[in-house]
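For this view, one protein chain was removed and the others were kept in their places.
In order of appearance the chains are A, B and C, and numbering begins at 1 in each one.
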Amino acid sequence: MYAVVKSKPAPGAEIRTVDRPEVGDHEVLVEVKAATICGTDVHIWDWNPWAQGRIRPPLIMGHEFCGEVVEVGRGVTRVRVGDLVSAETHIVDDTCYQCLTGKKHLCLHTEILGVDRDGVFAEYVVLPEENAWVNDPRLDPFLASLQEPLGNAVHSALPEDNIEDITGGYAAVLGCGPIGLMSIAVLKKLGASKVIATEIKPLRLEFAKAMGADLTLNPLKERDLVRRVLEYTDGRGVDVVLEMSGSPSALIQGLEMATNGGRVSLLGLPEASVGIDVSRLIVFKGLRIFGITGRRMFKTWYQVRELLRDRGFREEMKRLITHRLPMAEIDKGMALIKSGEAVKVGLYPTWE
Amino acid sequence: MYAVVKSKPAPGAEIRTVDRPEVGDHEVLVEVKAATICGTDVHIWDWNPWAQGRIRPPLIMGHEFCGEVVEVGRGVTRVRVGDLVSAETHIVDDTCYQCLTGKKHLCLHTEILGVDRDGVFAEYVVLPEENAWVNDPRLDPFLASLQEPLGNAVHSALPEDNIEDITGGYAAVLGCGPIGLMSIAVLKKLGASKVIATEIKPLRLEFAKAMGADLTLNPLKERDLVRRVLEYTDGRGVDVVLEMSGSPSALIQGLEMATNGGRVSLLGLPEASVGIDVSRLIVFKGLRIFGITGRRMFKTWYQVRELLRDRGFREEMKRLITHRLPMAEIDKGMALIKSGEAVKVGLYPTWE
Amino acid sequence: MYAVVKSKPAPGAEIRTVDRPEVGDHEVLVEVKAATICGTDVHIWDWNPWAQGRIRPPLIMGHEFCGEVVEVGRGVTRVRVGDLVSAETHIVDDTCYQCLTGKKHLCLHTEILGVDRDGVFAEYVVLPEENAWVNDPRLDPFLASLQEPLGNAVHSALPEDNIEDITGGYAAVLGCGPIGLMSIAVLKKLGASKVIATEIKPLRLEFAKAMGADLTLNPLKERDLVRRVLEYTDGRGVDVVLEMSGSPSALIQGLEMATNGGRVSLLGLPEASVGIDVSRLIVFKGLRIFGITGRRMFKTWYQVRELLRDRGFREEMKRLITHRLPMAEIDKGMALIKSGEAVKVGLYPTWE
Partner (left out) sequence: MYAVVKSKPAPGAEIRTVDRPEVGDHEVLVEVKAATICGTDVHIWDWNPWAQGRIRPPLIMGHEFCGEVVEVGRGVTRVRVGDLVSAETHIVDDTCYQCLTGKKHLCLHTEILGVDRDGVFAEYVVLPEENAWVNDPRLDPFLASLQEPLGNAVHSALPEDNIEDITGGYAAVLGCGPIGLMSIAVLKKLGASKVIATEIKPLRLEFAKAMGADLTLNPLKERDLVRRVLEYTDGRGVDVVLEMSGSPSALIQGLEMATNGGRVSLLGLPEASVGIDVSRLIVFKGLRIFGITGRRMFKTWYQVRELLRDRGFREEMKRLITHRLPMAEIDKGMALIKSGEAVKVGLYPTWE
């Protein structure tokens, strides 16, 4: 079968043929119908320092996708041939303390699809049955593929089961990449009264407005961004901050703009240590900070599924897929993302 | 001043003049601009068994309202003359265990406006400063008056601070009186994926649809209402049930339709004991049941205020005020409610 | 192998030889080292109405146990031959909404060991790997067997992950059967300031004191039990009530004695409907009621394991096993429990 293979420890990847994978007892074989490119894929493509430390070529890239189940292992009970599935991309051990106490997304032995094992930019992919999320057959395959990052957005907004709701609250999204943009729509859907979005790229700021942001700010153009946010919230500050940029200065701004006792979800990944005035910004403010990784398995998936039943919400998500290309032109997709022309690039399985 | 006074232990009330009340150190005097009739007012008017046991005439009736502060006591610091206020109608002692641990709405010594002390169907009313919620001056006074029952609806949906959110969940509202109808709109605003409403009065079922209910059912016309709900939710049942009717059979249906581990808020007041198969309907299902009284002071008020910033939501609430009458015609308002012609009746301060 | 088999739809059971069970791919075969008799076993033995409706003979009885793994299926990865294990006795489907959202103990398709499939009063038992909880090899096998009901006690005290703690609070345990007695010790360990226990059997009241109850009351001897509790709590009432008796009057007393906004866990199983004054006892009091079934999988097991690391706590638990008998004399054990002479009866694998 065809696949996008990171075959060497160097930038780029090649499209070549490889053996179709075998299905284990508790696995399913899926024919890929649609995929989308994630920022992580770009890092692997570019062979950045993180990728150099983590990726072991050869590896089939990609993890966001939707496909049709064409074969199931003999121990499979829930998923059936013909099901349209997407992947929870964290493959967990199901036996550690975290897995056994409702925190599978924080399993100590997580393997990630397309990072630690062969991914979905291929004609076929094998998944553990547990990781195959069965979609409504009427769901657009590209939307189905978006569920994985949309799950990150939902998880950031609702990091644990019993957390104060956002209804009528003030929220901020710092960094409007695809997950940040999705978060804006999610926060509005959750009843946030005011959503503030910050971003330095003009195209993304435009999208932030389209997703429903009530106030959009470009940190490069604001003399005092935090003051603007405080004024906009009548001096109270923000109840819920979602840091999606990985920028140290955005993280600090997030802590500054949070109201006393507010909460801050950190999904963005700073590349180096961040100097934080812990006393003033965390202790005295009584802030709550949540590290966000993956999606809650599978609470978040149910939430995502239901959010997508709303037609208006589906339209907003669809709008984020600015380009759709054949798998064979994945290099063009990478270029579009890096140039800032694309928000989200979809790939369909045309290989020649 | 004029007031609607329950002067005798008998049905009805009279409009007469009484002394304008004096303002204590920590109280404010408010000139009434708009009020709305609550079901409790109807019970007092009708002198039903509950009223006979609780009310001590003479008493000025009413508690839902909006008015302008015209005088403040010498110890008042937050509220100012000219402020447009509504009332948190539970006057609490601020010193008991409940009050000191964040549960003022469950104070053991609560006095209720228009029930235990003189109310708002009058030209002026005196409130403790703590109970005066300052409104946005641009808010329609009748909408401002609705905040109190709307708070009941929000409190029912979100009975405590850290509770699992409703986003993407399935919910049911049993009983579509004014608070039930408000709850439907609140649940949709909170992101509920499917809201089911049950009600026996046709006009209210129509309103339920207008508020956004996805499925409306008349228990009198359904052969197996619970089965209908289970089918509509793909066999899973409902995550969040709000019992708003006080009907024993609705309460049981609510427990039946809840999914294992779901939650049920009880706001409706059955008049007699309800026989409950505790083992099957609560223990084995692992249900969580919440008694709902009042509004969280003042978390709920902030949530209500912010919900009302949304224009669409304001329109939905306004639609519930089907009639507006002068105070002098309160008897007509009572009749309209009892006949089922009115959902919510507004009263404005015209006395002659 | 020998086993205690419910072979006919009638009271009693017989000890006879049956085939040793086969191990499936994801199962483990365990040689039973110690078991304990649960109230459910007594119901099955006595063939009470519940048993008549649920049990399908022939069935090997029993579910509380500890044993050594002697064989593992080929798909088993976590459990090893030689491990000393106890059983989470709820075998769940791992695929339903409840299982996939952190509520496995409320799975819609639960099978219970020794109820719906062959149990542990036998020389060997087969368990799904998921249900085999690996014990510290130094743990006394009878204590290990007690973990299952102890888990019920912990789950009742802490029904969900994020719930207000009991430290410094007032608690009541209604009904001092084995799980009730365990609950007393658990509540004290959780820092409850005052634990009140009610029970009609004198022996159990003695045990309640030994477990640490600060006040023990016999409902048959109290003229006004609720008033006694209110006085003992300075008029405030109880923060956390655990209803462990299944008695309708105890359940009502529990609702009465709870402080406004308190919580009530229901584990006891009333045999018929209970008439509840919902308005006065649930709605106006703002109570929270939790149905309790099983144990949280596997959060509760971790809590139980750690509680048992405390020597004093282990001693308290051990004291509850008032009798130890060979399996061959299970009929004597049943009689001891029914006569009220025994609290908890242990069984060891001597069959002749």
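The rule we apply is simple: contacts are C-beta pairs under 8 Å (C-beta built on N, C-alpha and C of every residue); 3 or more make two chains touch, one makes a residue touch a chain.
Since we're looking at a predicted model, the values are computed, not measured.
Check B:Leu100, B:Leu220 or B:Ala272 against the missing chain and you find that the one touching it is B:Leu100. One of B:Asn162, B:Asn218 or B:Thr322 touches the chain omitted from the figure, and that residue is B:Asn162. When the full complex is taken into account, the listed residue touching the unshown chain is C:Gly168, out of C:Gly12, C:Pro137, C:Gly168 or C:Gly340. The omitted chain makes contact with just one of the residues A:Pro49, A:Gly82 or A:Gly291: A:Gly291.
Remark: the residues of subunit A touching the chain excluded from display are 97-98, 103, 105-108, 159-160, 162, 236, 246, 251, 259-261, 266-279, 282-293. In the full complex, subunit B touches the omitted chain through residues 25-26, 75, 77-78, 95, 97, 100-102, 160-162, 297-299, 301-302. One chain of the complex is left out; on subunit C, the residues touching it are 154, 158, 161-169, 189-191, 193, 302-307, 309-310.
Keep in mind that, in the parts below, only the chains that are shown with their structure count from here on.
Listed by label, the chains that touch subunit A and also subunit B are C. The interface with the largest number of contacting C-beta pairs joins chains B-C. Interface note: subunit B and subunit C, two copies of one sequence, contact each other through mostly matching residue numbers (shared numbers exceed half of all numbers used). In this assembly, the C-alpha centroid of subunit B lies 41 Å from the C-alpha centroid of subunit C.
Under the contact definition stated at the top, the residues of subunit A that touch 2 or more other chains are 161-162, 302.
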